[in-house]
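What follows is a set of notes on a single structure, which appears directly below.
Here the complex is missing a single protein chain, while all its other protein chains stay put.
Let's turn to subunit A:
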Amino acid sequence: MSSQEIPEENLPSAQDADQPHGSVAVKDDPFADPGLPPHEHRVQDIDERAAKRSERVIAFLFTLSMLATVAFIASFVTIKADQSVYIWPIGHISALNFALGMTLGVALFCIGAGAVHWARTLMSDVEVADDRHAISAEPEVKAKVLADFKQGAKESQFGRRKLIRNTLFGAVAMVPLSGIVLLRDLGPLPEDKLRHTAWKKGKLLVNMNTNEPLRPSDIVVGSLTFAKPEGVEETDEDFQQVMGKAALMLVRIQPENIKDKQELEWAHEGVVAYSKVCTHVGCPISLYEQQTHHVLCPCHQSTFDLSDGARVIFGPAGHALPQLRIGVNGEGYLQALGDFAEPVGPAFWERG
């Protein structure tokens, strides 16, 4: 493009001729504010054909948005919810989700891109200075407000009639108590609910996976078995609350490798039963290292040594996992010999 075709009055020199801009730096102070720099013209300000090009780009973006919306509706109608599509490098993903998301994305993005391009290339980009005004009120305004307030306060007789004032304070202070009292029935009192679990003497240990009662021979060296008390079913209404305390894990350790005396006593032929609920904040422990008999809570990495009374050897847990005393009944099934001796799960104020 040659500049000959651009009308004379469009050229920067002509446009700026009548525009004053304070750009005289103070001679004495080289650091003084030189004032707003002169406006630099964009090509669109000078060349109408460039402006037209911008206009076409913007219109194209808006049109693309319209087409994308049409494509969105078409995708919604034609693509089945269970169809999948291969998108490199992501792999197979839901075709409907991909199509809807991309078309919606393009439809929205193009409106934004068009608007921003419009603002940047065609709307005036002359910088303007606007004055600021102090946020604080003028002294007269302040004086007037204070006087008004004094007048109002005086007319209310709030300060003079202390009886009214004090009883009002009392009433307003007390009325929220009703709201607090109303919250009482959000839940029952804890009582000793956290101290007891569904285990008691004679309860069989039932395999979590097979739903069959466990025999000592089912617990093999190197495996971690999860158990629940007999009579507890997944379909029970209180299943989650019951298992939150009763979840049990079983491992077999050679009796000579058990370092803790009580642990050995409470075990049955090397089969030890511990609460599965982490004593830190209650995650179910599920990682077992068979060589060392360490179990690890996957949530916060508390590590317990099952061969040594399940004491904490690493991590944020504060005390050992409670052990369940077990034995076998007449038919050779594993059974509990009582409830846990201490509360299971995270510690709490009344735990003691």
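Here, a contact is a pair of C-beta atoms (placed from the backbone, for glycine too) under 8 Å apart; a residue touches a chain by one contact, two chains touch by 3 or more; residues count from 1.
Operating definition for what follows: contacts and distances are computed from a predicted model.
Only one of "Dipeptide transport system permease protein", "Sugar ABC transporter substrate-binding protein", "Cytochrome bc1 complex cytochrome b subunit" or "Thiol:disulfide interchange protein" fits the UniProt record of the hidden chain, and that name is "Cytochrome bc1 complex cytochrome b subunit".
Of the options A:D130, A:E155 or A:E256, the residue whose C-beta touches the omitted chain is A:D130. Looking at A:L214, A:V295 or A:A317, the residue that reaches the missing chain in the full complex is A:A317. Where subunit A meets the chain that is not shown, the touching residues are 22, 25, 28-37, 76, 81-82, 87, 90, 93-94, 96-102, 104-116, 118-120, 123-132, 134-135, 183, 186-190, 193-194, 208, 226, 228, 234-235, 237, 240-241, 243-245, 247, 276, 280-284, 286-287, 298-302, 312, 314-319, 345-352.
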